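In this view, the complex is presented without one of its protein chains, the others remaining in place.
Entry: chain A
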Amino acid sequence: MMNNADASGGAAVVVRGLHVRRGRNEVLDGLSLAVPRGRIVGLLGPSGSGKTTLMRAIVGVQVIRSGEIEVLGLPAGSTALRTRVAYVTQQPSVYDDLTVRQNLRYFRRVLGAPASDVERVIGRTELGPVAERLVGTLSGGQRGRVSLAAALLGSPELLVLDEPTVGLDPVLRVELWALFRALADDGVTLLVSSHVMDEAKRCDRLLLMRDGELLADDTVDGVLEVTGTDDVEAAFLRLIERGEPDLRSPAEAADAGGHGRHAASPAPAERAPEESR
């Protein structure tokens, strides 16, 4: 049973049998998946596939019907997770009528993070030149980075980012992915949603979603290999045609008692998240 322990010990997020209904629609219908620690996991799918609902459920702000969600070993939404998990919504959720620095100072005080964190996250998101400007006067991309900077305060162990690169120019997009990679190298787990399939190749693992169900939970290479394609968009279509999902997730392995279906998944190097803080 070593594998079993490994799988759950190495997972930042484990979702089992998640059902979410919004209004009369079954948005998520029995979803199970796992997000390994210290990795960038891409959550891809067309709009309306349930990505945001899944992210909200993981962060603990979504009312769920049934299912289990474990985040960093605790039930999603636990009080103890509020400083360890950060969520960036698709719409930048910062105050337009405050400056960049005032926004970050306020969120820092709410989080109880050290005062030096404000300068650190301004540096990391390269917002220095606009730090004294009102957020309402910034471009959409800059506002998004302010929202991201607020999420980096207090060095959370899990970052849940909903479409962080939407509408960004290619140079900024590359810089942002470099930042995500640097964070992952520090041991932070990132769950990043996107509807741009190109971005998939920058992730360590992919969760492909459609109509509230998983089409794939695998590494990028794994998905391409299973579908015999060389880009993720084609793989997505192939999986829909095939009608059978590609699930080689650590969660599956854990549920099945650890017999070797997750051969293709990377064994995440065990990192104690505390070390990186």
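As a working rule, contacts are C-beta pairs under 8 Å (C-beta built on N, C-alpha and C of every residue); 3 or more make two chains touch, one makes a residue touch a chain; residues count from 1.
Convention: contacts and distances are computed from a predicted model.
Participant: What protein name does the UniProt record of the undisplayed chain give, "Transketolase", "Transport permease protein", "1,2-phenylacetyl-CoA epoxidase subunit A" or "Cysteine desulfuration protein SufE"?
Facilitator: So, among "Transketolase", "Transport permease protein", "1,2-phenylacetyl-CoA epoxidase subunit A" or "Cysteine desulfuration protein SufE", the name matching the hidden chain's UniProt entry is "Transport permease protein".
Participant: Which listed residue (A:107, A:180 or A:236) would be found touching the missing chain in the intact complex?
Facilitator: A:107
Participant: Contacts of chain A with the missing chain: which residues?
Facilitator: 22-23, 59-63, 77, 79, 82-83, 85, 87, 89, 91-98, 102, 106-107, 109-112, 134, 150
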